[in-house]
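Only a single protein chain was left out; the remaining protein chains are all shown in position.
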Amino acid sequence: MKTPFVKDLAAEQVITGFFLVHEKEIRNANNGKPYLRMELGDRSGTVEARMWDQFDGMAKGVSRDDFVKVQGRVEIYRNRPQLLLMQFRVARPEEIDLGDFLPHTKFDVELMYRELLGHAEGMQNPWLRQLVLKILCDAEVARRYKRAPAAKVMHHAYIGGLLEHVVGLCGLAKHIAVHYPELDVDLLLTAAMLHDLGKLDELCYERAIGYTVEGQLLGHIVMEVETVGQAIEGIVGFPQQLKTVVQHILISHHGEYEFGSPKLPMIREALAFHYLDDLDSKMAAVRAALAMDAGEEEWSAFSGALGRKFLRLEKYLAEEEKKAGTESKAAKE
Amino acid sequence: MKTPFVKDLAAEQVITGFFLVHEKEIRNANNGKPYLRMELGDRSGTVEARMWDQFDGMAKGVSRDDFVKVQGRVEIYRNRPQLLLMQFRVARPEEIDLGDFLPHTKFDVELMYRELLGHAEGMQNPWLRQLVLKILCDAEVARRYKRAPAAKVMHHAYIGGLLEHVVGLCGLAKHIAVHYPELDVDLLLTAAMLHDLGKLDELCYERAIGYTVEGQLLGHIVMEVETVGQAIEGIVGFPQQLKTVVQHILISHHGEYEFGSPKLPMIREALAFHYLDDLDSKMAAVRAALAMDAGEEEWSAFSGALGRKFLRLEKYLAEEEKKAGTESKAAKE
Amino acid sequence: MKTPFVKDLAAEQVITGFFLVHEKEIRNANNGKPYLRMELGDRSGTVEARMWDQFDGMAKGVSRDDFVKVQGRVEIYRNRPQLLLMQFRVARPEEIDLGDFLPHTKFDVELMYRELLGHAEGMQNPWLRQLVLKILCDAEVARRYKRAPAAKVMHHAYIGGLLEHVVGLCGLAKHIAVHYPELDVDLLLTAAMLHDLGKLDELCYERAIGYTVEGQLLGHIVMEVETVGQAIEGIVGFPQQLKTVVQHILISHHGEYEFGSPKLPMIREALAFHYLDDLDSKMAAVRAALAMDAGEEEWSAFSGALGRKFLRLEKYLAEEEKKAGTESKAAKE
Amino acid sequence: MKTPFVKDLAAEQVITGFFLVHEKEIRNANNGKPYLRMELGDRSGTVEARMWDQFDGMAKGVSRDDFVKVQGRVEIYRNRPQLLLMQFRVARPEEIDLGDFLPHTKFDVELMYRELLGHAEGMQNPWLRQLVLKILCDAEVARRYKRAPAAKVMHHAYIGGLLEHVVGLCGLAKHIAVHYPELDVDLLLTAAMLHDLGKLDELCYERAIGYTVEGQLLGHIVMEVETVGQAIEGIVGFPQQLKTVVQHILISHHGEYEFGSPKLPMIREALAFHYLDDLDSKMAAVRAALAMDAGEEEWSAFSGALGRKFLRLEKYLAEEEKKAGTESKAAKE
Amino acid sequence: MKTPFVKDLAAEQVITGFFLVHEKEIRNANNGKPYLRMELGDRSGTVEARMWDQFDGMAKGVSRDDFVKVQGRVEIYRNRPQLLLMQFRVARPEEIDLGDFLPHTKFDVELMYRELLGHAEGMQNPWLRQLVLKILCDAEVARRYKRAPAAKVMHHAYIGGLLEHVVGLCGLAKHIAVHYPELDVDLLLTAAMLHDLGKLDELCYERAIGYTVEGQLLGHIVMEVETVGQAIEGIVGFPQQLKTVVQHILISHHGEYEFGSPKLPMIREALAFHYLDDLDSKMAAVRAALAMDAGEEEWSAFSGALGRKFLRLEKYLAEEEKKAGTESKAAKE
Partner (left out) sequence: MKTPFVKDLAAEQVITGFFLVHEKEIRNANNGKPYLRMELGDRSGTVEARMWDQFDGMAKGVSRDDFVKVQGRVEIYRNRPQLLLMQFRVARPEEIDLGDFLPHTKFDVELMYRELLGHAEGMQNPWLRQLVLKILCDAEVARRYKRAPAAKVMHHAYIGGLLEHVVGLCGLAKHIAVHYPELDVDLLLTAAMLHDLGKLDELCYERAIGYTVEGQLLGHIVMEVETVGQAIEGIVGFPQQLKTVVQHILISHHGEYEFGSPKLPMIREALAFHYLDDLDSKMAAVRAALAMDAGEEEWSAFSGALGRKFLRLEKYLAEEEKKAGTESKAAKE
C-alpha cells in the first residue's frame, strides 16, 4: 500500500509519493507570472499542488489521468493542506497499485463473478441461458464487469460495485420468483445480468470514476440495447419475439421517462424487475448515507441520491433504553 | 346462490329476485309525471329499474343500501336490459347471502387470518408482538379484517382483499429480510399488519365497496395512526421512541407527499416497506388487468391503476413458436 | 374507386361492397341468443354491422384486418346507420384497391422519394452519404418508406405522411444551414432521413394505422438506433465517433425525457434538428386542425396534438374588412 | 442583558461571556494534532471558537446545547472574528437569561395568551369551547405555547412567534366570518388555536430553534391530530362527527399534498382557514424580508420562503415625488 | 316571464315560445336528405330542435345568437325532449326579456354599483380615486359592469356576477386593511375595482356567456392593462411610478405563471390582493357546488373549479344529533 495517502498529509512534512493527476493547468498569478496548478488524488481524497518555478520541462510530459511520482512540501493554505512541488515525473506502471487510487467493494470479485456464472448456468430457458453466458464469458466483458462501479455517485460507487449490485439482484430475483410464482425467474435473472451492461462503457473507471464521451451522448440503456441486440443476432434461431421482450426489459428498467427510460414497463417481469433494481439501489444508498457521519448523533448524512437523511434506528431506540435504565434505577432507589 | 344474477337477465323475462339498492330517486318524466328510478345490483353487475305507477307506498320503506326482493319484467332500452318493476319490498336478512353481492377473495379468510396470527406470534420483539396481537385479537378488528377489501378499485378490490394483501406482504417481508440482513423483520411485519388498518373504517364494504364520510375526511393513514397510538398507550411500558418509529412507518408508507404521506420514509425499514407495499399492489393490479379482456389478443385491458396495458407474454411468445412451427413444417415440405 | 363509401350509406339501401374488418366478435343478445357484431370501415369512416342468424359458417373464415365483401341493408339505429348483414365473404386481393381504405398524402410518393435520394446524393460527407444511401436504397426500406405515415394521430397521419415530413425537413434543414453557417448540413440531413426510420416498423399501416407489438414495446427511437447501428457496422472504416454522433442525434430528437428521448440534445446539430422536427410536426398539426370544422367560424377544431384550437386568420381579418366596407359604404351614403 | 453579544466582538479584544454551544467537535489539525472546535452563539449570531491546547478536561463536561462561560481572545480569521479560547466551563442556570439567546416576539406573551383565552371563552359552540379551553389551560401546554416559534425559518421564527401568529389568526377569523356569514366562526377559531399545536413538540426552542427527532419523523400535523384526538376522547359526550370535522380541518390546513397535508380541505371552513393561515404566514414572511437589507434601495432582501424579493413601495413612490419636486422647482425657475 | 321554459317541456305538448339559437346547422340525414338542426335555449337549459321539410326560407334569416319564436311539438328522443319544429321566425326585440335567457345575480345591480362608487369616492389617494372614478363613471363601462359575469363557469358565472365579486372584494379589502395596518387600503380597493375590468370585453354575455375572439387571443389581464394604462395617460400629472404599481398589481393578481400572470406579486398589496381574490372566488365556487345536488346526502356536487366535492357540514353534524336523539330517547325508555 502506498504512503502517504492524501488524508494523512501533515503540515510542514516533506513527502515523496504517488498520485493521480485529476486536473492540470497553467495559471497566471496575480503578478502575471505563470505557475503550475494540479489537483492530485488517491482513494482517500484530493489535494491541490502548485509549482512556481522551472516546471516547464516536467509539466510537458504529464497529462490528466497520469499517475505521477512527486516530491514536495506540505503547506497549509486556507486551513487545508497544499503541496508545494519540488519535482515530479510520470510514474512507471509497475510502481502503481490501482487499488490505492479507487475505493473497492469489500467482496471478492472473482467469487462474485463465479456466483454470477452459477446463476446463469442454472437458467432453464435455453435461449436466455445461451445469451447471458455468451456475454458473461466474453473475456473483455468479464474483465470490465469485475471492475465497473454501478454509478459515479448514486449507489455502489466503487470498483466492483456493479458486480455486487448484480449478484445481489440475482439473489433477490430468486426470492421474489418464489413469492410470485407468476414471474418467469429466467427473465428476471437475464434482466439482472444485462440491465447495466452498458455501464461497462458508459463509465470510465480505470483511475477515477467518470463518464466517457460515448456514455454521456448515448447512456448505458442505449449502449446495452445495441450490444445485447448484436449478441442475440449472433445466436442462430434466437426467437425474434424473445429478443423484443429482452430489449423491452432493458430499456424500461428505469421505470419512468424522466429517469431516461424511453418506454414504461409493459411486461410483468419488466415491472417487477424495475422495483427490484430500484429497491436494491436505494438500500445501497441508505447504507452509504448511514456510513457517513454528519455530526448529528441520531441521523445519517444527507443522501443526495435520496434527497433526505436517515434515522440511526439503534441509536434512537437505545436512548430510550438508557433513559429507561436510569429511570428504573432511580425508581429502585 | 341467488338467481337470477344481473348478468343473466334476458329480454322479455319476468323475474323474481334479490338485489342491492345502489341508488334510489324519484324523477319527473318529460310529461311531468313522477316515476321511481333505482339502480339495483349484485356482484355480477348493475341494472336500471323503473316503476311508473303506484310506487309511493313501496318506495317509502326502501333506502340506498337496502336489499330488496323485486318482481319485474326485463325490457331492452338502448340495447341494455332494464327492469320494469311490478312490485318490491325490503328483503329479510335471512333471505340474503352477502356473498352474492360482493366479489370475494378466492382464498379462505379464516385460514389466512390464522396465518397472519402465526406471523404475529413468531415475532421476537416483545413490544411489537404484544401490539399487533392486541390489535389483531380484538374481535371487532378481526371481524372487519376478514372482510375489508384493500381498495375500492386500485388493487385487491374485493372482500378479503386486504387480508390477502397483508398476508402476502408478511411473506414478502420475510423473504426480503433474509436477503437484506440489516432490516429488522419485526418492524417490517408490524408495518405489513398495521399499514392499512385504517382501511377497516375508511372503506365501507358491508354491501358494496365505497368510502365512509370519515374515510374521505381523514383517510386511512390518519385514522390508523390514532388507532395504533391508542393501542400503544394502553400497553404499559411501551417505549415512546418505538411508538414514534411505528407511527412514522405507518404515515410514510405511501412514499410520496402526492400520494398522501405527510412524511417521506426516513427509516430504513420504512423505505423498504414502502417498496414492498408498492410492488405487491402493482403485481395485483397487473394480475387484475391481465384477467380482463379488451379485445386485443396480445394485450391486457388498460389498467387505470397503472396507466398502461400489459403484454400477455405467453401469447406473444407462442405466436413465434406457432409461426416457427408452421415455417419448419413448410421447410420440411 | 369502391362504392359505396361508409360516409355515403343511406337508410333502407341494400348495398354490396367491400370493407375492412376493424373488429369482430360474437355477442349474446339480451335474450341470450348469440349474434355477430363487426366494425367495418374504409377511409371515409366506420360502420357497425350485425348479423343475427346463420352467421357461423361465414364468420369462421374472417378475422380482424381482413377485407370482406358484404351484402346487407342499411338501417338507422340510434340515429346512425348500421349494416344488417345478409351475407359476406373474405375479399380476393384483386378485388381490393388499398387506396380506398387509408387516407393518403396528396403528393406523389415516387417523386418525393426521388427528391429524398437527391438530397442524399448531394451530401458532402462521404460516410454519412454512404450511410443514408445504403439505407434508403434498400428495396424493403424504400417500399415501406413510401407508405409509412408519420404518426397514428398527431401529425402527417396518412399513407406517405412520413415521407412528406422527411422531405419537408430536408428542405428546412438546408434553409437553416444557410442561416446558421455553424451548422453541419450533412448531419442535419442525416437526422432528417433517419430520425423516424424506426416508424417503418413501429407502426403498421397496411390496412389501417396502428402500432405493432414491437413498436409498443420498443418505440421507433430504440428500433432505429439498432437498425442504423447495424447499417454502420456494415460500412468498413466508418468512424466510431461519427457513429456515436449519429446515434446521439437520433435518440435525442424528441428533445425531452418525458417525450421518450433517453438523452437531451448535447450537440449543436442535435438541438437544432430537434427544433426543426418539432416545428414541422406542429405546422402539420395546425394544418390538420384548420382543415377540420368544429362549428365556430373563426376557429379551427380543437387540436389534441397541440392542446388548443387555432384562429382562422383570414376569416377573422376579413370580418373587419367586411365591416369596414359596410361602414365606408354607410359613410358614403 | 449579557455582554458582549457575538455581533459586537471586535478584533484583539479579550472577553469573558456566556454563549450557547451549537456544535462541538474534536478535529485534527493539518499537522495531525487534535484541537477543539466549537460554534458558539447567542441571539445576535454565531462565532467559531478554537482551543489548541489542554482542552481535554474542560471539553469533557460540555455538550451541544449547553450554555458555557468562556474566556478568550478575538482574532480575525478570513475576515471574520474567531474566538481563541483560554478557558471555559458550563454556565450555571442562574447565570443565564434565555432571552439573550433567542430572538423574541416584540409583543407581551402573557397579554397575548390572555387575549387567546378570551377568544376561546367567547365561543358559542359548547363542545369546541370546552375542547380548546381544556387544551389551552393545561399548564404545560400554556408554558410551551408562550415560547414556541411558528417555524424554524419560514415565518414568525422567534420565541413567541407561534402565539403571535395564532392570535393574529383569531382576529382575522372574526373579520372573515363577518364578511362571509356562511362560515362558522367557532370552527375557524378552533382551527386557529389548534392547527399548529403539534409545533409545541415538533420544534425544540429551549436554547435554539430546531426540530426534535419526533418532529422530523411525524410532523406537527400528525402529532396534533393525536393530541387533539386524545383531548376529545377525554370529553364525555363530544360528538363523534364533530371530532372528525376538527381533525379534518387540522390535517388539511396546508392545503396541498405536497405541503404535507394528507387530505385537501373538503369543508368550507377548512378551505377558508387554509387561506387565512397561508395569508398570515406570507404577510409575516414579507414583513421579515422587508426588514432585511440586501443593498438595493427599492427592494427587500430575497425571501427564501416566498422565492422572490419585494418592492419597498414607499421608497419607490417617493423617488417620483422627489423627482417631481425637483422638476416642479425647475419648472418654476 | 316567458313560457314555457326548456326545463318544463313535456312530451307530446305543442308549444309556442321564445328561445335563443345556440347552434344552427344543416345536416344530412342517413338517407341523404338535408334537415335543419338547432340547439335552442333559455336560462333553464337547452333543447335540440329539428325540422325536416320546407325549412329553407325560414332558416335563411336566422343565425346563431338570434332569438327566435318557434312553434313545435315536443317529442321524446333517447329519453330527452326534442322539438319538432313546425315554424319559426326571428323574434322582435320587444318580444324578448333578456332576463329569461341568462342566470342573474340575486342582488340589485344598481344598488351594488352605487356601493362600488361609494367605495371609490371614499378613497384617500387623490390619483387612485380620480383613476377609478374616471373609469367607473364612463357610461359604457358602467353599462357593461352591471351585466358582466365574473367567469364562464368557474365562479360568479351569471349576469351581475362580476359586480357582486368586486363589491365583495371591496368589503373584504377593508376588513383586511384593518387587520394588517401595513397595507394601503386604496391600492387594495383599486385592485378590486380594476383587476377584472378586462372581463367586460373578454367575455360576451349579451345572450349567453362565452368568450370573444379578442378575449381568447389576449385575455382580460392584457386587455385591462392597456385600458387602465390609457385611462392613466389621460390624467395629467398621474405619477409614473404609481402607474407601474397599479399595472403590476393587475398583471400579478392570478398569483402564478401557470394561471396566466406574467409576473408574480412583488408588492405587499399585490400579494395580499391575490389571496383575497382567490379566497373570494373559491368561496363562491364552494357556494355553487353546495347549491348543486349530486345524489349524496352529505356531499355537494363535484366542483370542477376546485377539483373536489364538499361536505354538507350541517347535514353531517345533524346525523349525529338525530342519532344522539334516538339514543337518548332509547336510553330513557
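The first chain written gets the first letter, and so on, giving A, B, C, D and E; residue counts start at 1 in each chain.
Here, a contact is a pair of C-beta atoms (placed from the backbone, for glycine too) under 8 Å apart; a residue touches a chain by one contact, two chains touch by 3 or more.
Here the structure is a predicted model, which means the values were calculated and not measured.
In the full complex, the chain left out of view touches A, C, D, E.
Residue-wise, the contact with the chain that is not shown comes from C:L172, picked out of C:M112, C:I135, C:A151 or C:L172. Touching the chain that is not shown, out of A:E12, A:E25, A:E182 or A:E233: A:E25 (per the contact rule at the top).
When the full complex is taken into account, the listed residue touching the unshown chain is C:V286, out of C:A10, C:A91, C:L133 or C:V286. Within the complete assembly, E:L218 is the residue of E:V141, E:L218, E:A305 or E:A318 that touches the hidden chain.
By the touch criterion stated above, the residues of chain A touching the omitted chain are 23, 25, 29-32, 78, 213, 217. By the touch definition given at the top, chain D reaches the unshown chain through residues 9-12, 74, 76, 78-81, 295, 298, 311, 316. By the touch criterion stated above, the residues of chain C touching the omitted chain are 168, 171-172, 175-176, 178-180, 182, 184, 239-242, 245, 264, 266-269, 271-272, 275, 278-279, 282-283, 286-287, 290, 306-311, 313, 316-317, 319-321, 324.
Just so it is clear, only the chains that are shown with their structure count from here on.
Annotation of chain C and chain E: jointly contacted by B, touch as defined at the top.
Because chain A and chain C share one sequence, their contact can be compared position by position; here over half of the interface residue numbers appear on both sides. Between the chain pairs B-D and A-B, more C-beta pairs are in contact across A-B.
Comparing each option in A-C, C-E or B-D with B-E by residue number, the pair that reproduces over half of the contacts is C-E.
Overlaying chain A onto chain D using CA atoms gives a rotation of 120 degrees, to the nearest 5. Averaging Cα coordinates per chain places chain D and chain E 43 Å apart. Annotation for chain A: residues touching 2 or more other chains are 245, 266-267, 311, 316.
Taken as a contact graph, with one node per protein chain and an edge wherever two chains touch, the assembly fits none of the named shapes, being neither a line, a ring, a star nor a complete graph. Every pair of chains in contact is given here: A-B, A-C, A-D, B-C, B-D, B-E, C-E, D-E.
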